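On to chain A.
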Amino acid sequence: MAYLELQNVSKLFGAVAAVKDFNLAVEKGAFVSLLGPSGCGKTTTLRMIAGFEMPDAGALTLDGMDITSVPPNKRGTGMVFQAYALFPNMNVRDNVAFGLEVTGHPKQEIDERVREMLALVRLDDTAKRFPHQLSGGQQQRIALARALAIRPRVLLLDEPLSALDAVVRVALRGEIRRIQLELGITTVYVTHDQEEALSISDRVVVMNQGLIEQTGSPEEIYRQPQTRFVAAFIGTANQLNGVVVDRTQVRFGEILLRAPVPSGLNESSKAVVLVRPESIAIHAAAPTDAHNVLEGTIQTITFLGPITRVGVDVGGTRVVADMAASNRAAFTHTQHVWLSFPPDACQVMANQ
Partner candidate 1 sequence: MKQRPLVLQSLLVALFVAYMILPIIATYIFSIATKWDITLMPEGYTLEWYQTAFDHPYFSITLTNSFIVSIAAVLVGLLFIVPTTYWVHTRVPSAKPLLDLLMILPFGIPAVVLALALIRVYAFPPFARSPFLLISACVIFSMPFMYRPVSNSLMAIDVHTLTESALSLGANTLQILLRVIAPNILPGILSGSLLVFATVFAEFTLANLITGASFKTFPILLVEFTRRDGRIAAALSVISFTVAWLASIAILWGSGRGRKPTEEALGAR
Partner candidate 2 sequence: MMSFTRIPRKTWSNWLGVAPFLAFCLAFEIVPVLLLLSGSFSDKQGAFSLGNYAKISAPIYVRSFWNSIQISAITAILGAILGLLIGYAIFRLPSPRVREALIALSDVTTNFAGAPLAFAFIVILGSNGVVTLAFEKYFALKLYPAFSIYSYSGLVLAYLYFQLPLMILLIIPAFAGLRREWWESAHNLGANTFQYWRRIALPILTPSLIAGIVLLFANAFGAYATAWTLGGSNITLATIQIAFTITGEVLHDPGAGDALAVVSLLIMGVCIAIYQFANSRARRWAR
C-alpha cells in the first residue's frame, strides 16, 4: 500500500462534480504535482487531503490509516497557500512556532525547531520581522518553514508560486525541490503551470474537469501524452487531423503521413497526428530523403530567444515548427517552404 492513497474520491459542489472518482497513490517521499487548468478540481483534491473539504464518496488513507473523517487540525498535513497566509499580527518566529505552540511543545524544542526551519529556508535573520516587512518570495519561504515546522507527514502546496514574479518563481521552485529532497518529505503540489509541474515533480497528474487525464513521470507526460487534452495542455503540439490508412500510415489531406498507429485504432477511422514543433525541420527546397513532407507558406516568424518559431500555412492548417535562431536569416515572410518530421516523432490518437 502506498503512503498516501485516495480511493474513488468524489466531491460535489451543489450539482456540479468538482472531483469525480479520483484515484491516486503517492509513495513515501515522492513529489507529485496535480496539474490542470483552473476549475479542473486540483485544488479541491488538495483541500480534501488537508481536510478542508469532505469527500462525498471514497476514502483517503495516510500511512495506512484512514483519515477520511479526521479533522484538519489532527491530520498532520502541512499546507502552503497561494497568498502566503502568514498571520499578520505575529512576527516570523511566532508564525513558524505557531503550530508547535498550539500543540503544546516545550519552549526549548520550539526555539530549536524555529531556528532549524529558518536555516532550512535560508532566512535565519528574519525571526523578529513581521510579514508586511518581507517580500512576497520571503513570505512564501516563511510559510513553507511554518508548514514544515510541525513535521507534517505530507506537505501540501496550493499554487505557492503564482503570486510571485517570474524570476522569484523559478528560484523558489528550485528551493522547494531542494528542501523536499533534503527532508525526503512526501509532497503534493498543485499548479496550473505546466513548466513548473514538469520541472519539479517525480510524478505529474494531469487533471481536467474533475477527472485524471494522465498520470506519469514528467518525461512521459511530455513525450507520450495519452489524450488530446494532455497533448494540447502540455507544451505546444501540432494536431494534424486525418484518417487511418493502415498500421503505419495516416492520410492528412492528400498526403500520406508515416506514423505508428496504435492497435486501438481501426483502418479508416478518424485520427489525429500529434507532432511537437521541435521535431519538425524546415527546408527552403523540397527535401529528397525525408519522410512526412508538408508544403506551405510562412505566415509568421517569431523570435523566442534560443529558438525561432515559424508558423506555416499548410493547405489551411497552421503548423508551427522550431528552428535554431541562427537559421532565421534563411527564411522570410510569405516564403514557400517544406516541412518534414520523422515517423517516430509522431503520436497518433483517436479523433473523437
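Picked so that all candidates are chains of the complex that A comes from, given by their letters.
Following the convention adopted for this analysis, a residue touches a chain if its C-beta (ideal position, glycine included) is under 8 Å from a C-beta of that chain, and two chains touch if they have at least 3 such contacts; residues count from 1.
Values in this document were obtained by computation on a predicted structure and should not be read as measured data.
> For chain A in this complex, identify the touching candidate from 1 or 2.
Candidate touching the shown chain: 2.
> Help me check something: in the complex, which residues belonging to chain A touch candidate 2?
Interface residues on chain A, with respect to candidate 2: 50-52, 71-75, 77-79, 81, 83, 85, 87-90, 98-99, 102-103, 132, 143, 146-147, 150.
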